[in-house]
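The other protein chains are all here in position, but one chain of the complex has been omitted.
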Amino acid sequence: MQSRGCVIGGAMTDVKGDRSKAPHQQTDPDMFVHVTRRTDDGVYVSGAKAHQTGCLNSHWLIVMPTMRLGEADKDYAIVGALPVDADGITYIYGRQSCDTRSMDGDLDAGNAKFAGQEAMIVFDDVFIPNELIFMDGEHEFAAMLVERFTCYHRRSYVCKSGVGDVLIGAAATVADYNGVDKASHIRDKLVEMTHLNETIYSTGIAASYQAEEMKSGVYLCDDMIANVCKHHVTKLPYEIGRLAQDLAGGLMVTMPSQKELEHPELGDLIKKYLQGRPEIATEDRMRIMRLIENMTLGRNAVGYLTESMHGAGSPQAQRIQIARQAQLGFKKALAKTLAGIAPDTADEIAGDLADYMGRVFQASGESE
Amino acid sequence: MQSRGCVIGGAMTDVKGDRSKAPHQQTDPDMFVHVTRRTDDGVYVSGAKAHQTGCLNSHWLIVMPTMRLGEADKDYAIVGALPVDADGITYIYGRQSCDTRSMDGDLDAGNAKFAGQEAMIVFDDVFIPNELIFMDGEHEFAAMLVERFTCYHRRSYVCKSGVGDVLIGAAATVADYNGVDKASHIRDKLVEMTHLNETIYSTGIAASYQAEEMKSGVYLCDDMIANVCKHHVTKLPYEIGRLAQDLAGGLMVTMPSQKELEHPELGDLIKKYLQGRPEIATEDRMRIMRLIENMTLGRNAVGYLTESMHGAGSPQAQRIQIARQAQLGFKKALAKTLAGIAPDTADEIAGDLADYMGRVFQASGESE
Amino acid sequence: MQSRGCVIGGAMTDVKGDRSKAPHQQTDPDMFVHVTRRTDDGVYVSGAKAHQTGCLNSHWLIVMPTMRLGEADKDYAIVGALPVDADGITYIYGRQSCDTRSMDGDLDAGNAKFAGQEAMIVFDDVFIPNELIFMDGEHEFAAMLVERFTCYHRRSYVCKSGVGDVLIGAAATVADYNGVDKASHIRDKLVEMTHLNETIYSTGIAASYQAEEMKSGVYLCDDMIANVCKHHVTKLPYEIGRLAQDLAGGLMVTMPSQKELEHPELGDLIKKYLQGRPEIATEDRMRIMRLIENMTLGRNAVGYLTESMHGAGSPQAQRIQIARQAQLGFKKALAKTLAGIAPDTADEIAGDLADYMGRVFQASGESE
Partner (left out) sequence: MQSRGCVIGGAMTDVKGDRSKAPHQQTDPDMFVHVTRRTDDGVYVSGAKAHQTGCLNSHWLIVMPTMRLGEADKDYAIVGALPVDADGITYIYGRQSCDTRSMDGDLDAGNAKFAGQEAMIVFDDVFIPNELIFMDGEHEFAAMLVERFTCYHRRSYVCKSGVGDVLIGAAATVADYNGVDKASHIRDKLVEMTHLNETIYSTGIAASYQAEEMKSGVYLCDDMIANVCKHHVTKLPYEIGRLAQDLAGGLMVTMPSQKELEHPELGDLIKKYLQGRPEIATEDRMRIMRLIENMTLGRNAVGYLTESMHGAGSPQAQRIQIARQAQLGFKKALAKTLAGIAPDTADEIAGDLADYMGRVFQASGESE
């Protein structure tokens, strides 16, 4: 698929209905994607997958279960690939902040080159042929599938550090255009933005470096660090965005539209009064502010902020996973030893110590 | 004016041009509002005031200098009142995030009842009659005017705690609709939002309580605390907004528009798949999410976030003012005394101590 | 008592034993202070009160219940006054960080003038005469007593802003002595310390200003704000302390003792090599660093940090109280109204609105 240049969307998030009930217990069985009927050639599925980023510009979808399943949920334990234009699929496109702004001119858009989109995908008896089915009924593997997919997905949020670099650049540019780039508090805020952004970058890199080889030969990221990375992504972009707004100044949200700038009478007034440093065109000053608006309030704020919060699992999901891997038993033993308290079981500690040190010194599957 | 129900806009912020130069040094003299000519009946002013919140729904404007002025800036030392529809005024309306959304239906608007707006006000030879001139040439009082106006204005940002209460209510409602309002982490986030919001409220209240009576009989807020209040307002609403987005869930930015909801075919699919708790109408769930979108990314985010940052002075302006009033000399003397170092001047300390204690125990001008 | 200059300690915190059990259910009845026997003249009590700050320099103690009590806990519902040297009382003095340092010389002590101390008070059949008993068996008022005492007590932690002023002064002095007081990052850190410290101060002031008069004529602080104040005290002194250590430099924890400074040979080496700005005596530079050590690691760190955390209730206790008073029902109604959702009960909202506005505009018991 990679050599053909195909984009595949991993469609995982079911709409879930009543969250206190398992899939097979729902009043409406379609709250989770499931097999509705089978033929010799394949299966038919119904249900919906929510929040699917980029599905409209993908070539294929792979539907997957969204959570741990039990025996009674067997029909929900379905993984299969289908082309995005398969019969029976309906895409319901989401509204975004400032979505219609794209039609108001490239200046007002802020970033007229790139944006993202999400859609809800409704499956109404969509066919998956046997050769594209990768799981069918093996419910006992659903939890492991979700956990591993999530581990990769959380680590992948390191991508927001690239977006952060653009926002740091925009903030540095607007400070420059405002003529305040030498002020110590401005420089310090750019340092803070960089420190936070590099924290996202570094935790992503470390999660990959500490990946472990699995039997298949594929490497799986360090689950703890992948979660730490994503958890930072649920907070730090908001602070980076806040600092960018600080540097931009209030004009970012009070300046007139492109139509006014291009208006025969108003245009001159705007150019006269919104001039910053004399050698910078007022239009350029407006453009960089519109970019910051786009990234902190507009279309790209959806991806940089809210999706950073909820994509690949909301903050609490990471906290649960961090708790699971915190090795508290071993850490308690370390503390007790130093405090002069007899730890509970010496043997167990020795094994834990090997694991603990192994993670640090024998990463990348180099051990054995 | 109060008994007549009139709204008066205090128009202070000049566009400033080259920030390294005084008003009279600017290449274009209109970078600050100034007197262009005088008659027996009054004066004519030209220039522009930026970011004027609510000017279009005010009855009167009062123009005021924006900063310390010198002898050579005398023509800029003008304070006067004018009706908002005086001849020669042009309002250039600002674009806001999601501004055109208001025309797409009340659900998509998020809050179809209230919003704010800013405009730039351009003055082209606008007349102010003598009886409405309150300062004309007394440049030496410009700095004091700005400082006192700012003190009130910064304290007035306590209003954002009222907006915060709405956002806390919206977050509590969406948690309720999502069926997760009993989860401990959800409850804890609502506590955090409340703690932060009450911090804004309390610092505002304290700034007023510690007001001092001036010779005129008017009370002026405690300048230190007014700045502390406003400084919190440049940060805490962003964190409160982030937590509201956490509770809302990703659907807040991926759900379809009102048009789709009202579409004969898609409407039923949306109602089926976006149902939260069964007793809550899907539309209501969408409405509360659209309100949170409105307050954290849309039209009201302009007022709740970016204007909270820059209105009444950007963060650094408060830090400068906090530094000025930090009484570091006295605090150093306290520390030296306790450390066994001879403080510099015993007499000075005694006076400072009286001031310091007076602020705490004789607030509200009750002393003497 | 006030006119006699007497100090009274309010002894509330029982040692509690098994926290999952009520007082009367404890294996050892002494886990909560309780009446052991009664005579015509009074009662005898046994048990212990923990963490009693300043009890050794008090004149009287008032024992009080530590939590909500039931019918079966009647003997624990005892409030009474006793002189600190009553028969049957044992004080067990607590160790503090660097406690023995006081004996090593005034320089090493950091603050040779003031410190605090805590002790555990053990009551072994201690007599309280009838005329000094204020509650005996009225278990149904125990919860209210605790809540009101706590409200005052949490608000009283505003005192830490006074300690904070000293630490700010010490940090400003050490920056001065190191010759870096003009550096922008140093000045900014002093501003940050001040902003945080004034936040504690302001929330304390606001809690008192919004006090409500009770039937007795006594004013009770605003419970929400008192909790917000104390909750800040559990965090901000740690950050203020961290910033003080930042300004102090590493010498604060690596410099030699007073004995070395006074040593005939080493003293000269120390004076030569630890000289900061030439006009400042090396000893003074050491003194101010020792004060910062004292307040962030030593004896006064006990009061400024850890006691700020746990005194008058640990952080979670404030969060519970903030949750109780968050008026979430009313705030939800505000949000629903703005979002175009019919709120649940219009009548109830009107009443809530009056309460809500009353808190803001009719504070200080001026209403009615």
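Think of it as A, B and C in the order they're written, each chain with its own count starting at 1.
One rule holds in what follows: a contact is a pair of C-beta atoms (placed from the backbone, for glycine too) under 8 Å apart; a residue touches a chain by one contact, two chains touch by 3 or more.
In this text the structure is predicted, and so the values were computed from the model without any measurement.
Here one chain is not drawn; of C:10, C:70 or C:94, the residue touching it is C:94.
In the complete assembly, the contact with the undisplayed chain comes from A:224, out of A:224, A:251 or A:305.
Contact with the undisplayed chain is limited, among A:218, A:335 or A:350, to A:335. Considering the complete assembly, subunit A touches the hidden chain via residues 106-107, 110-114, 165-170, 172-173, 176, 187-188, 190-191, 194-195, 198-199, 201-203, 205-207, 209-210, 224-225, 228-229, 231-232, 284, 287-288, 290-291, 319, 322-323, 326, 328, 330-341, 363.
Of the residues in subunit B, those that touch the hidden partner chain are 184-185, 188. Panel shows subunit C; residues 15, 17-20, 27-28, 30-31, 48, 50-51, 90, 92-98, 100-101, 104, 108, 118-120, 122, 178-180, 183, 185, 234-235, 238-239, 242, 245-246, 249-257, 260, 266, 269-270, 272-275, 277-278, 293, 297-298, 301-302, 305-307, 309-311, 314-316, 319 of it touch the chain omitted from the view.
Simple rule for what comes next: only the chains that are shown with their structure count from here on.
In terms of the distance between Cα centroids, subunit C is separated most widely from A. Among the chains, the centre nearest to the mean of all shown protein C-alpha atoms is found for B. With centres taken as mean Cα positions, subunit B sits 33 Å from subunit A.
Looking at subunit B, one finds that residues 319 touch two or more other chains.
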